[in-house]
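Contents: one structure, followed by commentary.
In this view, the complex is presented without one of its protein chains, the others remaining in place.
Going by the order they are written in, the chains are A, B and C; count residues from 1 in each one.
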Amino acid sequence: MTPAPDSDQSPVNRARFDQQSADQQQNSDSGPFRKSIFHDSGFRWWHEVAVFVLLVLVLMVAQELVPGFLNPRSQLLLSRHVWEMALISLGMMLIIITAGIDLSVGSTMGLCAVAFGVSFEMTSSILLSCLFCVLTGFGCGALNGALISRWRLHPLIVTLATYAAYRGIAEGWSQGHSWSGFGASFSQLSRGRLLGIPYPGLTFFALTVIAAIVLWKTPAGKHLSAMGYNEKAARFSGIRVDLNRFLLFCISGTLSGLAAVFYVARFDTAKADAGEGFELDAITAVVAGGTSIFGGRGNVIGTILGLLLIHETRQFVGRYWGIEELKSIFVGGLLISFVLIYQFLRPSGQRV
Amino acid sequence: MSQLPLRGWSRLLARRDIGILLLIAVTTAVVGFMDSRFISLDVWLGIFIRSAPTMIVACGVMAVILTGEIDISAGSLMALLAAVMGLLISQSKAALSLWIGIPAVLALGTAIGTGTGLLVSYGRVPSLVATLGLMTALRGLTTIVMGGKNIDGLPPALQDAAKRGWFGVPVSVWVASLVVLMTSLLFYRMPLGRRIYAAGSSPASARAAGLHIQRIQVFTFAWAGFLTAVATLVDVPRLPWIESGIGSDLELLVITCVVVGGVSISGGRGDLSSVLAAVVLMTMIRPVLTFLDVGEMGEKWTRAIQGVFILLAVIADQISIRFLWRKSAKVRR
Amino acid sequence: MTVRVFSSLRRIFPAVIGLLMLAGCQDSGSSSTGSQDAVAGDAESDSESADAPSSRSGKIRICLLPKIKGISYFSSCFNGAREAADELGNVELIYDGPTDGDPRKQAEMIEQWTIEGVDVICVSPNAPDVVANAMKDAREAGIHVITWDADGTPESREFFINQATAQSIGEGMVRAMVSDLGSETEGEVVIISSDATSANQNTWIEAMKPALEKSKLKLATIKYPGENSSNALADAQDVIRKYNQLKGIFGISSVSFPGAAEAVEQSGLNGKVLVTGLSTPNDMKKFVQNGTVKSVILWNTVDLGYLTVYAAESLASGKLKSGAMSLKAGRLGEKQIVGDHVLLGDIIVFTKDNIDHYDF
Partner (left out) sequence: MEAGSHSNRPLIEIRGICKSYTGVVALSDVSLSLMPGEVHALCGENGAGKSTLIKLLAGTVRPDSGSISCLNESLSHEVLLSGSVKAAEDAGIAVMHQESTAFPDLNAVDNIYVGRELTVGYGLLLNRSEMRRRTHELLHRLGEHFSIDRPLRELSLAQRQMVALARALSLKCRLLIMDEPTASLSMRETQRLMLLVRQLRSDGICVLYVSHRLEEVFELSDRITVLRDGRLVSTRPTTEVTRTSLIHEMVGRDLETLHGVSKSESITAGADSHTGLAAGRATGTAIELTGLTRIGVFEDISLSVRAGEIVGLSGLVGAGRSEIARAIFGIDPCDFGSISISGKTLNRWTTGDMINAGVAFVPEDRQHEGLVLQMSVADNILMTNYKHVTRTGFISARAAHQLVDDQVKRFQIRAASSGLMVEFLSGGNQQKVVLGKWLAGRPRVLILDEPTRGVDVGAKHQIHELIEQLAGEGLAVLLISSELPELLRLSHRLIVIREGRIAGEFASGNVSQEEILAISLPDAGRSAESRQ
């Protein structure tokens, strides 16, 4: 019998199943004790609780060592840098829930920023430029999505390629040029605040609420989760896996476009290097927030907590020691040790 | 997906390494036609020298990917190892003997690799997460270790070996050949290598066959760490001095080569020869663009050309595989 | 799931409450201001509220922000700055910057210092536009802001410690190359830059192009190896092999200059292909001494850091006000001020003859 090419396309799932069945085996060997406590209770929020506890711990230590750390206004002021990344994390979370990954988000931002600049030069209309910028993001996401769902390519491979391609196209298109002088009113888009929260933050929260509603109150949430846990079963249940995946990448691209608009507004600069390194920051936040890199599990509350945890840790390290290098050491170490400790403490059956 | 149920020529053409080599040959011919200086020993030796560290690291990362895991910390690890190497053996620093410094660097690379492996296998931290964290942390650590200064004054013996080497061929090329030989021995002639493939091909079957998957994983990460150290030792002394940016983007370059070389990202499948050909192909892009003299505008498109090229390679590969499957299915009926 | 949504929501109650509290406490502070142009006001009150810790030592807190922390150029500037701070005695010097040269992180640090309420922030902006807003905020919060090494947008700072303009750097490099080669030499030159998006390098290139056109040298191409030393070395080797008429290479980033020099040396073309660029003398000494590099262009970076701290201290203690014509700067003596530029002096060309006199 000829092996069908389609069945070759989901070895990742296969690997995951094997891992799970191994887990299962371990669970069943470890006796009834752990199971009866955690499983039957149906409590699925251990990870969020753990991140929350850790966050509170960090905040307490920070407040103790850096007087005035928790000052709400300084917190909000410093939050500025986090919003674009937060927007991107939101799309990244949705993709990781379906067991995918998007490495091209940062490069998409770069391309969008250049699109903004080019279109501003041509039309000198902020509105059109914003539109073009977001559309470019959508297009980038759609290309990723089309490649991944049409040919069932692995998301890691496709977005690794577009990670290089989009950034390169941004550089070539802009010829390294940067655009600025979009006017003070445009920069208010990023810097202006309502009730003390910057507009990008408000946008983020609005989108988060929408995402939460979609994830919890509509079938789509369950569909995504099912795709992440077991793509095959999702297909067999009539879930349009390919379409959903395509749409998710479109969403992720569009969010990158939106983030690029805020980024351009905040720095009053449109340049091809916008969003460099965002992809890894976003993945870090999403993973720290309890979304399983193997797919299936994940939610917005965890992602927000993960973002806060990374952000506050960076702030704390920056303000207490004043050494930039320590930030990355702390964030990297925190990510590994947290996941490691959680793996040992976690209730059985819940994987990160 | 190296072997398809095809016969004769089509089978040969379907082999990925042959395909990549053909692409290399065609590119060389075209560029050589436009500028004959491209087809010179000097240029090609240069390309091989540059491929050497990538090849060495790719041998390690490929082993990791074959087991179905991933390692994105190679570049950062190289930076840290370079810094440590500088601190230990540079004449302006501790100036230890090479006989202490070199084993120390190798040991550190292996130790960090082993640590990652332990995290992934016994700690059950997903490899992407573990190496992502490591990648971030090691970069920071490197800057601190370097203390804001470039490290100069590596022992002349080491520099000489890296720049001139033996018989006009730098030591990195010799070492890369040796590593490739060792890796192909490992993959194809040693029990462990077959077990690496087996563990990636079907973890459940591997367990049923009594293989210790976790030990295999630890080994592959340790192997990757060790080879990164090897690459650091032979390649970094070639550079004018050690700076904290060494190895930037190396991890993505290596993974790209491994993927373009046809190694399945979920493990179990892939040939070393294709990966090596892919490394040469990827390394060729910069000199090719230089010799094509694309001009100032064109230079700024370099990264775009690289990126689009990778994208096309990936797509073309998938389409051709699918086409060949269908064709072979028809043939067999 | 829906079946469970409410019950599970009940279960995560503690977490939700905590989150709400956090959000609540963040809100409460700003709801009183509630206006959209609250940026400045907020920042000001922040600095007031956070003032207590800053004045604990009674010293003037000066922050020195380099483009990239951890490269020898800025490290030598820092040495000068530390020297000045020690001399002055009443200065607390904070030196920090992004390790990867990300201007976003520069902006982040400026904002952080604004909140901490330091006295002076000295910025070497890696991308003037990106950090401009943060610098403006800092000024509005009552903090003195000066730029050094590279200038920012004029309204974002009070003074610029001017060591050299992009124009003089670019022209200086071309002039050095032409004089090293002999003004009658014809042939090709290549520029090896950093990333295609690097702002500094691009402005220098813009300044170099007209200067090259006036000379008999022809600009063959510009390579962009990024901040990657092996790519820089590789590109340099390739251009040496490609261009027969190559006479000189400009290495205009911290990795491409040594990379180009190394390539020339390894090809055994010392003296046939000349390399010029910006670097601290210590880094390039070996290449100057073996003849690969005839001239290295830079200014006195130690003095630059020294002068910056003196200017910052004078500004904070009220000795320096806008419109001043000169500034007393310790061992450097009286330094001239033109407009809002504090002039350090012109660029220095380090050659075999004088490079041993400098140690930074």
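The rule we apply is simple: a contact is a pair of C-beta atoms (placed from the backbone, for glycine too) under 8 Å apart; a residue touches a chain by one contact, two chains touch by 3 or more.
Treat the numbers as computed from the prediction; the structure is a model and nothing was measured.
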Missing-chain contacts mapped onto chain B: 3-5, 185, 189-191, 194-195, 197-198, 200-202, 204-211, 264, 268-269, 326, 329-330, 332-333
Chain A residues that touch the omitted chain in the full complex: 1-4, 6, 8, 17, 20, 24, 28-29, 32, 35, 39-40, 42, 213, 217-219, 222-223, 225-226, 229-230, 232-240, 296-297, 349
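The criterion applied here is as follows: only the chains that are shown with their structure count from here on.
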Remotest chain, chain B as reference, centres from CA atoms: C
Junction residues of chain A - those touching two or more other chains: 171-172, 175-176, 323-325, 328
Chain B residues counted as touching two or more neighbouring chains: 139-140, 143, 300, 302-303
Residues of chain B that touch chain A when the two form their complex: 1, 5, 68, 70, 119, 123-126, 128-130, 132-141, 143-144, 202-204, 207, 252, 255-256, 259, 264-268, 297, 300-308, 310-311, 313-315, 318-319, 321-322, 325-326, 328-329, 332
Of chain C, residues touching chain A in the complex: 1-2, 4-5, 7-8, 11-12, 14-16, 18-19, 22, 25-31, 33-34, 36-39, 42-43, 45-46, 49-50, 52-53, 69-70, 94, 96-99, 102-105, 107-109, 111-112, 114-116, 127, 129-130, 132-133, 195-199, 202, 224
Parts of chain A lying in touch with chain B, wherever the complex brings them together: 2, 5, 8, 11-12, 14-15, 18-19, 21-22, 101, 147, 151, 153-154, 156-158, 160-169, 171-173, 175-176, 280, 283-284, 287, 293-294, 323-329, 331-336, 339-340, 343-344, 351-352
